[in-house]
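I have placed the structure first, in the form of structure tokens, so that the comments after it can refer back to it.
After this line comes chain A, so read on.
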Amino acid sequence: MSIQAEVHAATGDFSIHAAFDAPTGSCTAIVGPNGAGKTTLVHALAGLIPLRQGRIVLAGQVVDDPAQGIQTPPDRRPIALHSQHNLLFPHLSVVDNVAFGPRCAGLAARPARQRAEEWLSRVGLADLAELRPAQLSGGQAQRVGLARAAACEPNVLLLDESLASLDAETRTDVRHLLADIEATRVLITHDPVETRVLADQLLVMEKGEIVQTGTPEEVAADPRTPWTAGLLDINLLTGTAAGTEVALEGGLTLTTATPMTGPVLVTFSPAAVTLSTVEPHTSARNTWEAEVARIQPESDRVRVLLGAPVPCQAWVTPQAVGELGLRAGSRCWAALKATELTVREA
Partner candidate 1 sequence: MNRLGLGVLAGVLAWLVTGCGGEGKTAVTVYAAASLSEAFEDLAAEYEAANPDADVKLNFAGSARLAAQISAGARADVFASANGANMSRVVAEGRTASLPVLFARNRLALVVPADNPGNVTELEDLSDDSLVLAMCAPEVPCGALARAVLADAGVTANPDTEETSVRAVLTKVTLGEADAGLVYATDLAAGGNKVATVPLGPQIRVNDYPVVAVSDRAVAADFVDFILGPDGQRILWSHGFDFP
Partner candidate 2 sequence: MTGRATPKEPNRRPPIAVLVAAIIAVAVLALPLVGLLQRTPWSTLGTRLGETATLEALRVSVVVSLLAAAVSMVLGLPLAWVLARLTFRGRALVRAVVLLPMVLPPVVGGIALFFALGRKGLVGRALQNWFGIDTLIGTTAGAVIAAAFVSMPFFVITAEAGLRQLDTRLESAASTLGAGRWTVLRRITLPLLAPSLAAGATLSWARALGEFGATITFAGNHPGRTRTLPLAIAQANEAGQPEAAIAMSVLLIGVSLLILIGLRHRWIAPRTTQQKNSSEASPS
């Protein structure tokens, strides 16, 4: 385990109570509405906020244990934090910002700079090395901030909305970068795709507490709160695009409205899927026969989880379940309009 955390902490009159573990090299995504205490939790891990009770062990090092009087300052923890405000040092050039962590870790000026340049090129900003932070756009500053934290090459990398202000294209690149980093990562995000693609484990926080834990798929299949459902109610498939045809990993080929080439992510809302008992003849470009994996009634609708060949969810009304005779193990036809699909580079 790289992270064993039991956190009882407070800022002002807001307090959080959260416990979770994360294996070495894993990625934990923290999601939750604004004001849920996500940043507070991450700041507690970083040592910016003292614990009232509990215990934090990072990479085998007990960094917080108020009962034993242990409270390690941020610089002596095996972490690096990228804050959502970036907080680049305005008096240092971009490359010196990124080299800051390596220098603090004891690297000499030259190797530190080399490492900084490597990370800058990994976030695609090698040519901005000599600029000042004030000369960067919001997205560039965010990538520099991320590179600065990553260049510390810490055991535990804490990322507070590190992709929030990136455009779609850069976002994909940075997401790949984050996926490749060896560190144990803890990531605050609002993005369902990011969550699904990056996270091995998902923590849902609301009002200072962790309300649900699990793999993204587990949580998406059974969201415990409306907010979680709202965030995760999205079907995500991976495949390979050739023009407007996407060959899914499950064997099916989907037609999309956006021509692309290479590996892609396809997303669509559960509301976009229509179900019928016989093969439909509609304008929808994509139809397939599927097996019902599970039926899960919710307050005013029913969530139908489809199994092979395309694992995805569909919403139907309670009446439709009866009319179609849907139950676990039964078969039905699914239809999906090409225009309902969002395709992006994987």
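Assume a contact is a pair of C-beta atoms (placed from the backbone, for glycine too) under 8 Å apart; a residue touches a chain by one contact, two chains touch by 3 or more; residues count from 1.
On the choice of candidates, all candidates are chains of the complex that A comes from, given by their letters.
Computed from a prediction, not measured in an experiment: that's the story for all the values here.
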Check your understanding: In the complex, chain A is touched by which of the candidates 1 or 2?
Key -> 2
**Study point:** Contact set on chain A toward candidate 2 in their complex
**Key:** 34, 46-48, 73-76, 79-81, 83-91, 100-101, 104-105, 132-134, 138, 141-142, 148-149, 152, 158, 161, 164-165, 190
